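Okay, structure first, notes after.
Every protein chain except one is present and positioned as in the full complex.
Chains here go by letter, A and B, matching the order in which they are written, and residues are numbered from 1 within each.
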Amino acid sequence: MLLLVLADNYLLMFVGWEGVGLCSYLLIGFWYEDHYNAYAGRKAFVVNRIGDYGFSLGMLLLFAVYGTLKYDVIFSQAAHGVGVWALGAVTLLLFVGATGKSAQIPLYVWLPDAMAGPTPVSALIHAATMVTAGVYMVVRSHVLYLLAPDTMLVVASIGVFTAIFAASIALVNNDIKRVLAYSTISQLGYMFVGAGVGAFAAGIFHLMTHAFFKALLFLGAGSVMHALSGETDMRKMGGLKDKLPVTYWTFLMATLAISGVPLFSGFFSKDEILWQAFISPHGSFWIWLIGVIAAGFTAFYMFRLVYLTFHGKSRVPPELAHHVHESPPVMTIPLSILAVLAVVGGYVGVPKVLGGGQHFERFLEPVFARNAEELIGHLPHHSASLELTVMLISVIVAFTGIGIAYLFYMKRPDLPVALAARFRGIYTLLLNKYYVDEIYNALIVQPIFHLSNSFLWKVFDVKIVDGLVNGVAALVERTAQRLRRTETGLVQNYALGFLVGVVLIVGYYLVK
Amino acid sequence: MNDFTPVLLMFLFVAFLVLFMLGLSLLLGPKKKSAVKGEPFETGMVPFELPGDRFSIRFYVIALLFIVFDVELVFLFPWAAVFRQLGWFGFAEMLVFIVILALGLIYAWKKGALEWE
Partner (left out) sequence: MSLTIPTVNLAAIGPELALTVGALILLLLSLGRYRRSTGLLLAVALGSLAVAFALVIAAWKAPVEAFAGSVALDRFAVGFSLAILSAATLTVLLSLNELERSYLLLADYYGLVLFATVGMLFLASATSLVMVFVGLETLSISLYVLAGQRRTQASSLEAALKYFLLGAFATGFFLYGVALIYGATGTLQLREIGTYVGTHGIFGSPLFAFGVLLLLIGFGFKIAVVPFHMWTPDVYQGAPTPVSGFMAAGSKAAAFAALVRIVFVAVGPTVVNWTALLWVLAVLTMFVGNVLAVVQDNVKRMLAYSSIAHAGYILVAIVAANDLTNSSVIFYVLTYTFMNVGAFGVLSALASRDKEALDVHELSGVGYQKPLLGLAMAIFMFSLAGVPPTAGFMAKFYVFSAAVKAGYIWLAILGVVAAMISVYYYLRVVVYLYMREPDGETTAWPRLVPAVGVALGVAVLAILGMGVWPGSVMGMLRQAAALL
């Protein structure tokens, strides 16, 4: 991951990119004896391959156009208008890579399954590595993206669509880790929205705050699972607040942060993105609107999670209930540290309108502003009141989400059931994750599998590839058997061979 | 086509000629084999030893030693001719040479190279 971030050219970045992918694959499949875990690891790997293919194609195209893969050379040339015609394709291909790694539509399917891995691994993958690589890559290449406005639109649209899509799935899912997984996908969608509307600094800012609270959420979930001997179904939890105080409080901090409650870190970063989406020339009202709705969803499902897990009556099976316990310090201390970060992490980027210094944006300014100003000019100035209004709307939406969650799962637990019954179709659709896995399986996986099985393996691999390899080996062997007859062991023959060599060499030069 | 191409052509011609003549006699010559014709011819004497017999290794050893001292002499004569000009330097050099040779002789002697039996 460090290699990925520190690289100064696409090739080295790709090496880091692949390294991250490989390690994640191995970590997800850590408990490889379990068939399902191994399957999840494989799925992550294969889906990522598709994305990586896009990345490498984009890289090759870049190299073909610019003759180099170094950022600074490419960027400065592109900024001067060299090879702009190719940038649309390049950026799209690179974005395909990003969707694979950062789990965006249509390549997000691996991430929920990746929950099969150990929970700290999930935290690591979601918070720090792997999924953020795509965002980083897009932001890193912002010069190229700015020169390809169509791609920007694609990025922003996919981002916001992913955000609401994943959030809607998370609304009904019952597996604590899967909810968090979909939430990650959704949050990554936000980051891409940020990147897609030209608010790169905001995207990275959200990436950072997200890292804090998502790691915290996962570790908290891990702590819960630890207490419940590995149970991940929220329907079998509840009322854990008193038994797991540290976990509860830290978890709550993260939830508040991710829900966009003011003064918590997620609020600042998410709001920055939404604001930029609203005003940026690359953004639009619709993107903003969907983003806000997704934010509402987020608030809802996160509090649903909290309420189901920690509040209400305990639904823990009795045989587990008696040894529910708080995790040891080795787990709670990291939780506490992350909780502090989740709360205050946003203060490095408090927007101007709230009297903040936008330190984070300043920090990244040398990277982004120079090119951005060159390319899109100064952002139109908007009044502080508009910004505050927009902010207020998202705050209201967030609280609405929280309120609904409270209503559904604390006050009237019968309501969600009734709703589910009422909107049976939608509920089933959501619960089954829009059947995306099944669709992929039918449309893509099965045909490829059959092709591989019938042709690629039995004909191409066995007959042609193996045949070629074995044929070469046999050829070498046969040649050797012929040649070894020249070694007669008779000195006269050796001398004769020597002489023939001399005659050939000298003769060659004689004739010339 | 360079200066040596005629030489090559001549080589080829010679090779052809030799093979041609040998082949001709092989084809045309009368062949009658008999025991007498197969015997080695030693100026009319009856051979008392097969020609393939091995010589004693000692001949080689003696021959080798002889060559060594022969060559030493070849070196010594010109050295002696210009001895005055070479001075002490030349003397020392030749001394070293002879000492090394003497060491070789001692080695050969001790190893029994000079014994005939």
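A few comments on the model shown:
Just so it is clear, a residue touches a chain if its C-beta (ideal position, glycine included) is under 8 Å from a C-beta of that chain, and two chains touch if they have at least 3 such contacts.
Please read all numbers here as calculations on a predicted model, not as lab measurements.
From the set A:Tyr36, A:Trp286 or A:Tyr494, the residue in touch with the chain omitted from the display is A:Tyr494, counting the whole complex. Contact residues of chain A toward the unshown chain are 473, 476-477, 479-481, 483-484, 486-487, 489, 491, 493-495, 497-498, 500-502, 504-506, 508-509, 512. Residues 2-4, 82, 85-86, 89, 100, 103, 106-107, 110-111 are the ones on chain B that touch the missing chain.
We take it that only the chains that are shown with their structure count from here on.
Taken in their complex, chain A has these residues touching chain B: 507, 510-512. Here chain B touches chain A in the complex through residues 2, 4-5, 7-8, going by the rule given at the top.
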